[in-house]
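Okay, structure first, notes after.
For this view, one protein chain was removed and the others were kept in their places.
Here is subunit A:
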């Protein structure tokens, strides 16, 4: 606030040094604010007065056991698919950047296939895997002895099919995100590591990946939030996640709108929680990137209060 000279006849009076900075007033902003306030008021009125929303039904179902179990399945799917997908993504990205041709080709083909077909098709495909392979055999391809064999329908339950579909698709996207992150780290960093006697794996783990995280985390947060909502696609394979559970309920009670609101509220809650987690992870990996860490929302709030007090 201080240190900058401004015309002395500022509207808010004088500070300690007799001079203070006045921000220009934009009257157009006030028109915009008025417009936004009006629209918000109209929306709130609709939400409160439209009987078709049936808020009492929303309240009734929001915390029922069945819905909460659906939510739990959605969360489990999101976390499992995201963790598996990220691991696959890191592996594929490192393979893709490998000088060994076979590895980079396999990684490229994987990304090409799983990014190139719709997620919904992949999920349905995994769900119907038994129609393609009635039994799943593990052994040496084409000739060798079979080490393990099982009925596809017992191994690939709807939940496993859903998880595989989501994770394999996610891996393809994550691999591109991780690859971009690795490529964003200056080549000199790997050289410095090598000159200090580090081997490839250690350079990747200790030097390159921690720096790549700054580039990887923001889009990964996006992916996690996207994944949460992609789990709704799994409802087509009758996996009892959040959407499928609400569908089951409203198919019996015909209270379609309030139950969709129940699902939406839960999706919003989880998305908000994920956003907060993302914020703090980003903050952690900003270390050394800037001279000062960005303030947390609480610190920002405190500074805001101090600012307002200073003006009064």
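Basically, contacts are C-beta pairs under 8 Å (C-beta built on N, C-alpha and C of every residue); 3 or more make two chains touch, one makes a residue touch a chain; residues count from 1.
Keep this in mind: contacts and distances are computed from a predicted model.
Choosing from "1,2-phenylacetyl-CoA epoxidase subunit B", "ABC-type polar-amino-acid transporter", "Stage III sporulation protein AC/AD protein family protein" or "Sarcosine oxidase subunit alpha", the protein name stored in UniProt for the chain missing from the display reads "ABC-type polar-amino-acid transporter".
Considering A:48, A:102, A:140 or A:195, the position touching the chain not shown turns out to be A:195 (whole complex). By the touch rule set out above, subunit A reaches the unshown chain at residues 186, 188-189, 191-192, 194-200, 202, 206-207, 210-211, 285, 287-291.
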